[in-house]
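Report on the structure given below.
With one protein chain removed, the remaining protein chains of the complex are shown where they sit.
Naming follows writing order (A and B), and every chain is counted from residue 1.
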Amino acid sequence: MLEWRRRREPSRSMLYLSPLIAVVLTMALGTLVFTLMGYDGIRAVHDIFLTPFLEPQRWPDLGVKAAPLIMIALGLAIGFRANVWNIGAEGQYIMGAIAGTGVALLTYEMSGWWILPAMALAGVLGGMAWAAVPALLRVRLQVSEILTSLMLTYVAVQALYYLVRGPWKDPDGFNFPQTRMFTADQTLPVMLEGSLVHLGIPLALLAAALAWLVLEKTVAGYGVKVVGLAPAAARHGGFSADAVTWASLLAGGGLAGLAGLFEAAGPFGQLTPQFPTNYGFTAIIVAFLGRLHPLGIVFGGVILAATYVGGEVAQTTVKLPQAATGMFQALLLFVLLATDVLVKYRIVRRERSA
Amino acid sequence: MTSIITRRRFTFGAGAAATLPFAAGRALAQAPFGVGFIYVGPVGDHGWTWTHDQGRKALEKEYGDKIKTSFIENVAEGPDAARAIRQLAQAGNQLIFTTSFGFMNPTIQVAKQFPKLKFEHATGYQRAENVATYNARFYEGRAVIGTIAGHMSKSGTAGYIASFPIPEVVMGINAFTLAAQKVNPNFKTKVIWASTWYDPAKEADAAKALIDQGCDIITQHTDSAAALQAAEQRGVFAFGQASDMSAFAPKAHLSAIVDDWSGYYIRRVKEAMDGSWKSGDVWGGIKDGMVKLAPYNAAVTPAARQAADAVQKGIVDGSLHPFTGELKDQKGVQRLKAGEKASDEMLSKMDWYVDGVQA
Partner (left out) sequence: MNSVILVSIVMTLVAAATPILLAALGELVVEKSGVLNLGVEGMMLCGAVAGFAVAYGTGSTGLGLAAAALAGIATAMVFAVLTLSLTANQVATGLALTIFGIGASSLIGAGFVGRTIERLGPVFPEALAGHPWLRVVFGHDVMVYLSLALVLAVSLFLRRTRPGLILRAVGENDQSAHAIGYPVIGIRYAAIAFGGALAGLGGAYFSLALTPMWADRLTAGRGWIALALVVFAAWRPGRLLLGAYLFGAVMTLELQAKAAGIAWLAPEVLAMAPYLATIVVLTMMSLRRGAGRLDAPACLGKAFTAS
């Protein structure tokens, strides 16, 4: 008989190996499932997983899709390390975009280099404000931030609907529920002509590098880890759990808000009811794909972005329905989460206790 | 770096396609003509996207091996759309239909990058050399079912489940009400804004609320068949949306406005293949076969049938326009002078309601 035995310490080799095992396993399982469903399974998995990486003209798409996921996931990972479960990044993302759009609409008739930074600042503050509510409730009243942050997401979505259908509706837009298009001064510079690649992509990578520095090389980063792993020890060591809760929620909200603003002022160029695309929820998954490590998150963000881009390729090449891509993404996540067990446990032969 | 590779590839690919007919005309003639579709919903929505996919299937039936169609479904309106459209463009499609209003900016944007390819955007107003727009005059169908409603409603009050107050929806409400008032001058239309295109349970509850408030005929500008099912259950009449939905409500379903894109798609693909395709704006109605009426229910009285057929005939031969003056809106503003017909521009910006509409 075999059984799982908890490791004394997480296996470092498995930490790096398990995502690879998961990817390979998902490809095998995906091929099997798609073939059983009557599609060209090998081609489908190839197109979903490999084509986005093999064809250079798809790299900009990968970047556009991965950047917001990475940026949001970085902020979330800080909290997750400290056992702060902000699952309302979607709401903070939307609030960031709303706050930034507010600035854009106020400055509609103006011009100047300062407008975009002002929008970005508003985006960060908007996201932070939305994350401050769960932080306050948790620190002061011990209300679970899982629940409050999730609830606030739906409030944010409805606030967005209200604004774009009501007061912020484009006056020249034939009553279509959407804001004006942003002006050139309000739009992120495009970095590759003819693509949607915008400033947010290098900034997401920069944010990853910064997060890595802070989390791995500073006392504050150490504090986050200690509060998450051993709250009692943290108190002795002089780390305040409340301060960490505040800091990680504000960091998460601020980054999500910034990502939201980048998306609004970048690829969208306006706010529409279709603005929420679940990046905030998908980023939770990205954070776990990346094992809450900043560099892992970059990897996770790109992998997940590939499944979106590749899913569309597979729709056209092997006529794989979009729903099957969704299943494949879920499969990848299931397998990744499952292989996480290899980090914490090892398989041993059970000895008979007789 | 990537941009150079990418753009090279584009120009090389496009250039190759342009010179090939001379170099290897036979080979190209045999290669199937690629037609791509971008859908906003799943093909299984049995509503808007489904009707476009029926059009795609009609294309395959019409042209067989000569064309190859493909589609990407469930594409979010926004940056994701630009990527999906580009994917279809790079996959060798020469004509691409983008079938939702929110795909307008992405379509224009991608079309710029692929000047040799042709694009068709449904329901939008931005065009380019290689981007045409098309839409259907659904208000003509609304006028026909409004006529039936005027005859069939005992209470003289219809319930209208609407999505959002965009011109498309507003003109439908007005056309329906005006047509019904020609039969019954006191006819009223109660509108519920569902604030969604698709939420079956809510659509059904909206229908029930309208029936409770005295409406004995239900029509809708939302996607699902749920409102029809509610009407069937309560024993009142209703009309289908986008396709013949009589299977869902055999007794209640008086008729339906059927979106039929197949004729347009077949024509445009032919033009694209023989080189006569030109950008433009097509707004097709009953006459063009883009808007059809589902068979009338047996319950529709002979008088109602006759009147409905007469409206259809009048629309087809041009003697009848659903919006003909004199026409005042609810606030008393004169919108059309006596005998004047509404221009397309006026229709596409409509944001006012006629008397008898409670919106």
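Simple rule for what comes next: a contact is a pair of C-beta atoms (placed from the backbone, for glycine too) under 8 Å apart; a residue touches a chain by one contact, two chains touch by 3 or more.
Please read all numbers here as calculations on a predicted model, not as lab measurements.
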Which of A:F53, A:Y108 or A:Y161 touches the missing chain? It is A:Y161
Determine which one of B:E60, B:D205 or B:D288 touches the chain that has been left out. B:D205
Contacting the left-out chain: of B:D45, B:E120, B:E168 or B:D259, that is B:D45
On chain B, residues whose C-beta touches the chain left out of the figure: 41-42, 44-47, 50, 159, 190-193, 195-196, 198-202, 204-206, 208-213, 215, 224-226, 229, 233, 247-248, 358
Suppose we count only contacts with the excluded chain; which residues of chain A make the list? 6, 37, 85, 87, 133, 137, 140-144, 146-148, 150-152, 154-155, 157-159, 161-162, 165-166, 281, 284-285, 287-288, 321-331, 333-334, 337-338, 340-341, 344
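What we mean here is this: only the chains that are shown with their structure count from here on.
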Averaging over Cα atoms per chain, report the distance between chain A and chain B in Å. 36
Interface residues, chain B side, partner chain A - complex: 2-3, 5-7, 9-10, 36, 42-43, 70-80, 82-84, 86-88, 90-91, 101-102, 105, 112-113, 125, 164-167, 170, 195, 348-349, 351
In their shared complex, at which residues does chain A touch chain B? 56-57, 59-61, 64-65, 161, 165, 174-177, 181, 192-196, 263, 266-269, 272, 274-275, 277, 308-309, 312-313, 315-317, 319, 321-323
